[in-house]
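Only one protein chain is missing; all other protein chains are in place.
Entry: subunit A
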Amino acid sequence: MKLISLTIAGLPCQVQEGITVAAALSASGQDHCRISVSQQPRAAFCGMGVCQECRVIIDGIQRLACQTLCQGGMKIERSGNK
């Protein structure tokens, strides 16, 4: 099993190569991805690119955590209500 290093909300962590950003967020102990219009935490829901609940900012670009594979050096930030 190969490990890769990335950061989640500024904190360095190591994850297994090949996993999605959604799985990495969940493994970090805090699976929420964004804050909703009424300020509630939301996490990946449909798991398949449909609901858009899992949108996060990866290296400055908004992407879906459930359809993005982790890459070494990625900077993952949870997103606010955008």
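We adopt the following convention: a residue touches a chain if its C-beta (ideal position, glycine included) is under 8 Å from a C-beta of that chain, and two chains touch if they have at least 3 such contacts; residues count from 1.
Convention: contacts and distances are computed from a predicted model.
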Options "Arsenical pump-driving ATPase", "Acetoin dehydrogenase complex E1 component beta subunit", "FAD/NAD(P)-binding oxidoreductase" or "ABC transporter permease": UniProt name of the undisplayed chain: "FAD/NAD(P)-binding oxidoreductase"
Touching residues (missing chain, whole complex) on subunit A: 1, 15-20, 22-24, 26-27, 31-32, 36-38, 40-53, 55, 61-63, 66-69
